[in-house]
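A single protein chain has been omitted from the complex, and every remaining protein chain is retained in its original position.
Chain lettering (A, B and C) follows the sequence in which the chains are written, and residue indices restart at 1 in each chain.
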Amino acid sequence: MSEPDDVWKVNRERDGEAQRFESNFPENGAVGRAFAPVAGFGVTLRNFFRPTVTEQYPDKKTPAMPRYHGRHQLNRYADGLEKCIGCELCAWACPADAIYVEGDSNTEDAQYSPGERYGRVYQINYLRCIFCGLCIEACPTRALTMTNEYELAGPTREGLIYEKQDLLAPMQDAMLAAPHPMVPDTVDDDYYRGDVTAVVDSQIEWVRERRPDDPTLPENRSTEPAEARRG
Amino acid sequence: MTSTADKATAETVDTVTLTIDGKETTVPKGTLIIRAAEQVGIDIPRFCDHPLLAPAGACRQCLVDVAAPDREGNVRAFPKPQASCTMQAMDGMIVNTQHTSDEAKNAQEGVMELLLINHPLDCPVCDKGGECPLQNQALSHGRSESRFIDVKRVFEKPLPLSSEILLDRERCVLCQRCTRFSKEIAGDAFIDLQNRGAMQQIGTFDEDVLGFDGYEPIGVAAEDESGRAFSSYYSGNTVQICPVGALTSAAYRFRSRPFDLVSSPGISEHDSSGAAIRTDHRRGTILRRLSDNDPVVNEEWITDKDRFAFSWQNLSDRLERPLVRGDDGELHEASWPDAIARAAEGLKAAAGLTGTPADKKAKGVGVLPGGRITMEDAYAYQKFARVALGTNDVDVRTRTASDEEQEFLGSTVAGSGMGVTFADLEKAPTVLLAGFEPEDEGGVVFLRLRKAYGTQRVLTVAPFLSRGAEKLDATLIQAVPGGEAAALASIKGAADAAESLQAEGSVIIVGERLAGSPGALSEALRLAKRTGARLAWIPRRAGERGAVEAGALPGLLPGGRDATAASARDAIAKAWGVDSLPESPGRNAAEIIAAAASGTLSGLVIGGVTPSDLTDDLAAALARTDFVVSLEVRRTDVARYADVVLPVAPPSEKPGTFVNWEGRLRGFATAIRTDAISDHRALDFLGRELGADLKVGTVADVNEQLALLGAAGKSERVKAPSVKAGKARKAAGDELVLASWHLLVDEGALQDGEPYLAGTGRTAVARLSPATAERIGVKDGVVTLTAGGRGTIELPVALTDMADGVVWVPAKSPGSWVAQELGVHPGALVRVKGGI
Amino acid sequence: MTDLTPVLSATWDAEQSWKLSTYTDHGGYGALTKALGMEPADLIAAVKDSGLRGRGGAGFPTGMKWGFLPPDDGLPRYLVVNADESEPGTCKDIPTMLSAPHLLVEGVAITSYAIGSNHAFIYLRGEVVHVYRRLMQAVREAYEAGHLGKDIHGSGFDLDVTVHAGAGAYICGEETALLDSLEGRRGQPRLKPPFPAVEGLYARPTVVNNVESIASVPSIVGKGVEWFTAMGTERSKGMGLFSLSGHVAKPGQYEAPLGITLRELLEMAGGMRNGRPLKFWTPGGSSTPLFTDEHLDTPLDYESVGAAGSMLGTRALQLFDDTTCVVRAVTRWTEFYKHESCGKCTPCREGTFWLAQILERIEDGHGTDADIQQLLDTCESILGRAFCALGDGATSCITSSVKLFRDEYEQHIQQGACPFDHSASALFDYDSAPAPEEAHA
Partner (left out) sequence: MTYDGETLAQLEKDAAAILGRYPVARSALLPLLHLVQSVDGYVSPDGIAFCARQVDLTSAEVSAVATFYTQYKRRPNGEYQVGVCTNTLCAVMGGDEIWRQLSERCGVGHDETTADGRVTLERIECNAACDYAPVMMVNWEFFDNMTPERALRVVDDILEGRDVKPTRGSAKVAPFKEMSRVLAGFEDGRADEDQGLGEPTVVGLKAAREQGWEESK
């Protein structure tokens, strides 16, 4: 007889013969014993009269709670420069290995974030992500935050690996698309401290000279949404 | 386990016994406390301490509590904590580190706090983040919050010290490892401490940075003809030993984080030193290479070429699939079986193995393996040539070569096992260099010689004292290229140099260039015999020694056997299980190419040969040859003429063995797994298709065979050369004798794709002695060199204290591709004109 | 009452006291002749017996230092005179060399003979150009008169003397930093061991002595050991220059036997300025912990001053009266140490950088109580942990002043400003209102 067989036999003996099973629940009274066969329907009956909680998704989309861990977002500074410095601390923190980052040097011709370094490649694999938020805690510049967006499904694997352009926060009104130089006479610390609050003319001029068609330049901004709002 | 021999040596070494954190340990006298602690597994934090550098005691991080016996033998505590990196262990000493002494712990925490007050909080953007001793120690020994609320020191960042090395002064803790390395190890004091006190910083002499008022903005001050300040061949080591992120390399800047990287040990493919390296890669791409710690070879140092030149293998011209020339005359991608079949078919025809009447017209196949291959590859090439193609026309020496050299290699080098070692070099009282520039051609060989600076005499047979030779404080034995034999012969018994060489343990080093100087190797052998000095041959390329051992020379069979000796042939044939080996003497590389060019060869198998490195017109030879099979990592110029191109793996993607110049086997495993295969495996396929089972499919197969074959017996050996000393050519008119060698950082094919490294190379100049320059009417400016070859070389002149009648140019530096443009080897006459 | 004992300073008021002729008129170079007639070992023994202790600050027995040299191996050995007088408050060697340079040159010749050196160096700080002129001239005169050069006084002893000017670095007063500087390097201290006696200048055995120590040698040789040991206290023999400076009526050089008290010296110097009370003083330069009027009767010898919690140092007695803000004084000293830290080791380089910022903040009135604790903590991180004594010296004035005058620090913090009128401590009147103190550059 093999070893596992021995164990099985001993256990059987102990369960069945050596010690009888005794419940520690209190014994039911007479009424209890009478209704016992249908007692399980109690829950059903109780809920039968309560209001329904089923959400009519996708016909009706309910907003998530404010702190819901949804899709990530890569934020920007007020002048449009990216907050991400490509430090990979998020990738380091990720327990699911869902984040892939490659950093690179900012140059005079291509400044994407304040300081020396920016994230050239930024991917989050939503097939792996468990939305734990450790990446958010790890981010030293508050570049990475989470939105409430929860619609993360798709037909392809590639489609669920979000690239940097998919994750970057949308350009807000007065922002200027990177790359462009930092606000003159500032250093990265000024950005971190929140001292940079708006785009300055020299930045606009720089972009105008190099990318005259950039949609975030004041002259190229579509005025329609504003009018629509007015209307 | 202690052998009796160990015991004997242990008794002769004075030891002291001390107690560290309650653990008693016995160490050799003179051991520093910090080293003694390491030996009992106690880690004392440190920044400035480095086992291979002289103690500095600058960072004060390693403070420990020490008590030592005074003259009366009473153990008395030192009144203040002592730096364990500078204090030697004494008998009866009691050391308490931060683990057992609050005093030591407080001291270390105090120093840590001070180190951090001015250190920026930029770990997220710092390349050292994640593998930073300061970060680690701040975490384990530092406060969680800084009490420093004042103004930090700020510096502009980063500051390029060279195109490759970047300095971030804010992060620097002024441990001086980099400056000490540069001064003590490399001998390149291009960086030093600048300013004083809190503003002290590491740097070159940069007027702008240091605030010197110049007459005009001339930027970084000139250190050599290149005008570059930190043009040291070993500068990358400073990045590796920097304990913080103050020194970083441009090539690796912001590319990755340590946790991304997979580290694989390896051996550098760049020279014959066999330096141990670590290859760090991410997702199949090499991101950086570091020096590994191998005390018997490269210690912890490698050259910048070893470190930074790796991008060549991942350039866009990397071959991934075999190419076969189609009927349209173009190369097309093909499957391996198709390519092998096509190659075999062509080679059969060329070698006359088809068994048809056409065989009579076949003129045979030559095999040119190039000098960068592993020993296994070299073995496969020669076995392929001898067994599958039935020829001795195989030669690894696609460079200057001679029969004398082959005899020298066969008699003295091949099958001799470990000869002179790095340790022997360090200990040698006198080292004579002939045809060898250690800094340019030897990599870490130079560092070992430099390590013996002050205790060793270095003599060099050369046209002038190169910068490397100057740093070794070498004595010049002036010789015009071609005249080395005479120079060596002139070192006679009573001469000062001969006397030095007679000192026990002296070494004569000959380089591969000596093959181009008739009689020089014979003279070197005679000199060795005369003085009792040992002889070492240090080739330039990584694969040469392995190829010599494997028999990839026309006259050499594996293990140093003479291919012309019947007994040797029979032994090998028996071992290989073939009836016989080809008897006709093989042709060397130059002869094979010449034969191909004149149409007397029908086929060529060529691997890892860069046409521009050859003086011969390889392109013409390839064009004339009926069938060419090329084994290459990248699509090179050879592919233009090849009928079949087989893609093979670069060293990082295959296992193999380089045999370094010592004769030490430097085996390495695959660093990055890819589909690429080794040359020997491709040749194994090809052999089978040709009907010969070469059994060279795996590294294990080859090594098994090599082990079985062993070294040559006495009767199988090649005789030592005895060639009369040649004479240097006579310069006449504007014809001067050419001197040339490869600078370490130049335009060699394995340095392609690495602009930051290239930026640290020395600018090419043509060197002339002032007298020669005057004689041929050159003042300064630019000279033009021609040798009736394919082109010309134009370079600025640098007047140098050197032999008259000689012009020196670098062999393959920007604007100076000697082999390709002049088509001659050093020692030849070239026409030099000035006045442009 | 202890008498003053002008030995070194005896000829300073003579006509052209720096000239060789003046010096020889007063018996100069007689001791050299006497010394050359003695065995070098006897000379060393005499200096050992005299109990002469290094006058540069540390007080190490001079004869013992000479005796540390290994036996002659036929290769060079050197004497280096430390004339890099830079310790704040110290001003004794400069007047010695300005007024009687031959005293030093004779001392150099005798010492070199005693230790077997044929090349001596005088490392003078570069910021005293006229002293350098006088020294160069004295050496030239001595050569011309045969007191230096080949076969001195017919004894067969050869000696070359090189006078070397530094270029502005306090740290070069540290003997190993001085040697590095003399070798044409950055003046950063060296690791010890090896000590200079074994591997000093050019890695050869070297004796490094202060100017005053060397200048004392001719008198010991000339007048005898007993004459010398008759002065001073039991373990601090002989005389020395006491330099009084600050708020004292008659500042200057007072040469007296060791063991004299400040009360005695102050009496000779006419008391404090305008009769104001003495607030604090340094017994031996800014690197020695502060004393107050409690220590007026402490005998100024090595042992007594040490026992009282400070160091005799260079006998640079800087006296400050009650108009002086101690925080201001300490801040300025700390800025000095920050400026002069060589940068080699972490505690001194970073510690003085931090201390200066904290002190400037407190003096400006922006400090907090935590800053005082931080000062003490940072001093603790430097003291005994720096590479050389400069770091230790930087903490002396801070820790001693916090101990003695903590209330004054607290006043600065509570009032948000310095409670002192700075003009009151100046020697001249001025209106201190217009501009606030500038921070030291």
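A few points about this structure:
The definition used in the following text is that contacts are C-beta pairs under 8 Å (C-beta built on N, C-alpha and C of every residue); 3 or more make two chains touch, one makes a residue touch a chain.
It should be emphasised that the depicted structure is a prediction, and the values quoted were computed from it without experimental measurement.
Note on the chain not shown: across the whole complex it touches B, C.
Residue-wise, the contact with the chain that is not shown comes from C:P95, picked out of C:G57, C:P95, C:P218 or C:G391. Among B:I191, B:A485 or B:V609, the one in contact with the hidden chain is B:I191.
Per the touch definition above, the residue from C:A167, C:A307 or C:A370 contacting the chain not shown is C:A167. Across C:V7, C:C345, C:L375 or C:C418, the residue that sits in touch with the chain not pictured is C:V7.
Against the chain not displayed here, chain C makes contact via residues 3-7, 9-10, 12-13, 16, 18-19, 76, 85-91, 93-95, 98-99, 119, 125-130, 132-134, 136-137, 140, 162-170, 181-187, 202, 223, 227, 230-231, 239, 242-247, 250-256, 268-269, 286, 316, 318, 320, 324, 328-330, 332-333, 336, 339-340, 342, 422-423, 425-428, 430, 432, 435, 437-438, 440-441. Within the entire complex, the positions of chain B that touch the omitted partner chain are 189-196, 203-205, 207, 210-215, 218, 221, 223, 229.
Rule of thumb we're sticking to: only the chains that are shown with their structure count from here on.
A count of C-beta contacts for the chain pairs B-C and A-B puts B-C on top. Put simply, the C-alpha centre of chain A and that of chain C have 69 angstrom between them. Remark: chain B and chain C have CA centroids separated by 55 Å (rounded to whole angstrom). Distance between chain A and chain B, defined via averaged C-alpha coordinates, is recorded as 50 Å. Of all residues in chain A, none touches 2 or more other chains. Looking at chain B, no residue sits in touch with two or more other chains. If you check the complex, the residues on chain A that touch chain B are 85-89, 91-92, 102-105, 115-117, 140-141.
Interface residues of chain B facing chain A in the complex, by the touch rule stated above, are 124-125, 129-130, 157-158, 253-257, 259-260.
Across the interface of their complex, chain B is touched by residues 169, 186, 191, 338-347, 349-354, 357-358, 361, 374, 377-378, 380-387 of chain C.
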